[in-house]
Every structure is written in structure tokens, then in C-alpha cells.
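A single protein chain has been omitted; all remaining protein chains appear in their positions.
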Amino acid sequence: MQTRNDIVSANDQHDGDHAPGEHENDGHVGHVHRAIAPRRPTRAQLAHIQGWGADLDRKDRPGVPMERTPPRFINVPDGDPAPQKERVEVLVSTERPGRTPLFGTVQPPSGLSGMIRRQAFKLTENDVRHWLLLLVADRVNMVEGIGEDLASGKIPNVLAEMGIKAEFQHNKAGLAKKVALGVAVVGTAVYLMKRRR
Amino acid sequence: MALHIKKMTDWMGADVCIDAVGCEAAGNTMQTITGVYTMMQAGAATVLHWCINSVRKGGNVSIVGVYGPTFNAVPIGNALNKGLTLRMNQASVRRHLPRLIEHIRAGRIDPKAIITHRVPLEEVSDAYHIFSSKLDNCIKTILIPPRANEVRAVKASTAA
Partner (left out) sequence: MLAMNYRGPYRVRADQKPEPVIEHPGDAIVRVTRACICGSDLHLYHGLVPDTRVGHTFGHEFIGIVEEVGSDVHKLKVGDKVLVPFNVFCGSCFFCQHELYGNCNNTNAQSTAVGAIYGYSHTAGGYDGGQAEYVRVPMADVGPMIIPDDIHDDDAVLLTDALPTGYQAAEMGDIKEGDTVVVFGAGPVGIFAAKSAWLMGAGRVIVVDEI
């Protein structure tokens, strides 16, 4: 069994054969002593690339440093914008002190999905339930959307909305597979239901 | 993935990794199941894993891919032990515009070359489906609303 002293002296022996730096230029490629360093191409090798190095100097990069004040290139307004008049309901996050001066007014919350959204906004954004409730509200909203379409007298052409024309033009094989899968699933369901009876 | 990158970079790893994919990354079944189909996390963080694991120690990871607002499981322990710098944000467009316009004028970059599809707004369902399913080699789609005027005559419309 090798004692610790044996191992240490064996290493010393090996190191003693090499002076420091002796291996630098003697052409040993892949020798164990050479440190791994990233290979860098030369500028001549990269010169064929159009515009190479145009932003090498960090002063030319507009986003360096990331935070910079006062802001350049925009017309800086005097002070915060005047608050927008609220004509529709806007749900506000609990993590801010009230409504923002500017806000979007499209698709205000309504119906069952609106009720779920109002509940979601009582929780903070830090709480996963806030986002999960919003996702649930989105799915409920989808069903409400179909109801709206039917109520205004038009049946939504779901396949057209999903892009069936493009699928037929560009991906006939994929379409055939999906149709076959759909038929198989429906056929199996019908068969199983008939068997139960 | 990290293995491939390490092999390509002399076993060091990349200096900088950029995540330009976001929350619907393909490439890892478990991530796609937990993140996209069952939504147990806010999207598949596949590429975040690849970035953190493929970059060299002390390297930078730059994230611009969009993720959802809840949480994702990422190998933060690896990021800690490798001493990484993770930077991410929504692009602050307005301040980049002057410099980017200089680049376009100097011919260093030609953005319109990536546009592959021009579609009238009426066909938006098909345009979304083509883009979503990556049909017809679609990279970038432009929608043209009805009554949009012809492109205003410009001096450099055939820039290289």
C-alpha cells in the first residue's frame, strides 16, 4: 500500500524533471501540461464578414450601460402624463398604488370570466393562484366567446379559424394524419359506448 | 446539447449563450409536458437549461426569449457554481434605433431579407397557422391591412 509520503515523493520526482515554463514553445500539442484556453480566430480570418466589429467599441453600443440617465433620443415630457379618464373598468394589480395614468380600455372584464378575473386581482402577482385564476378565466372566456357568436346569429367556423386552408395547402400529410387520428378516437369512443349497452 | 457545444469549443463551453426561443422550446419531452401541456411551470425552460449548461465558467447568458409570469425550474446551482452572469430584459427599442439605422444605411445589415411571407389581413388565421406549425419555410410574415397604401417611394429600396 502506498503511503502518503510515497505518493507525494513520486509527484515531486516527476515535477523535478521539468523546469517551470520549459514546455511553452516546444511544439507539444495536446500535452497534459498545456492549459486549455479558448481558440480565437484572427481579424484577417473574420474580415470577410460584412460589418464585422462595427460595434466592437462599447461606446458605440447604445445599451451599454443598461441604465443611463438622462434618456437620449426621445422627446422627454414634462412630468408624468395627466391621468386618463376612466370610462371602463380596469383591474389594477395590488402591487401598485392605484391606477396608472395611462391604461388600455379594450375588452373590459364581463360575465363569469370577469368575475373570476376580479377575484384573481385581489391576490398579489407573487401568488401563483393569481395567474392560475386568470388562465381559468381565459378558458371560461373562450366558451363565452362562442356563446356571443351564437347569440349574434353566426356559427363560428372553428376549422377556418384554426387555419385549415393553410394546413390543406402546405401540409396535406399532417392533415391526413390528424383526420385519421380524429376518426380513430371517435370510432373507439362510439364502439366502447355501444359495448356498454 | 451541452456536450455538443463543449466538443465544438475545445471542451471549454461558449463564452456567451443567447436564448432567443422562450417558453415553447422543443427538444426535451419532460419540459414540454410539464411546461406546455400541463402548465405545471410557465412554459418549457429547455433552452435555459442548455444555455446555463453550455456556457463556459464565468460566461454570460443573455435571455430575450419570452417566458410566462409564474415560475420555471432552472439549474441555478450550476449557474452559481460556474460564476455566470445572467442578463435579460424586454428590448428598449427607442434608444437602439439611431445606431441600427446607421447600420442599415451602411449596408452592414439587411433586415428585410428575412421576410418570407406577405399576407393580407383577411387571411390572418392561415398566417398564424403557417407560422405556428412552421409550414412553407416561414420565418417572418407581414400582414397587410386593406387600404394600406403602396410603399412610399424611397431612394434605397434595393439596398443589398
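Per-chain residue numbering starts at 1, and chain names A and B are given in the order in which the chains are listed.
Basically, a residue touches a chain if its C-beta (ideal position, glycine included) is under 8 Å from a C-beta of that chain, and two chains touch if they have at least 3 such contacts.
This structure is a prediction, so every number in the text was calculated from the model and none was measured.
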item: Options B:V36, B:V74 or B:L135, residue touching the unrepresented chain; value: B:V36
item: Touch list for chain A against the chain that is not drawn; value: 38, 40-41, 46, 49, 51-56, 61-64, 66-72, 74-82, 84-85, 87, 90-93, 95-96, 99-107, 109, 113, 117, 121, 125, 131, 134-135, 137-139, 141-142, 144-146, 148-149, 156-158, 160-162
item: Absent chain, residues of chain B that touch it; value: 1, 5, 8-9, 14-27, 36, 39, 42-43, 47, 50-51, 54-55, 60-66, 68-69, 85, 87-97, 100-101, 103-105, 108-112, 114-115, 121-125, 127-128, 131-132, 139-149, 151-152, 154-157, 159
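As a convention for this text, only the chains that are shown with their structure count from here on.
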item: For the chain A and chain B complex, residues of the former touching the latter; value: 36, 38-39, 50-51, 54-55, 60-63, 66, 71-74, 125, 128, 131, 135, 160-163, 165-167, 170-171, 174
item: Chain B - residues contacting chain A, complex; value: 9-12, 15, 39, 42, 56, 68-71, 87, 89, 92, 94-99, 103, 106-109, 125-130, 132-133, 135-136
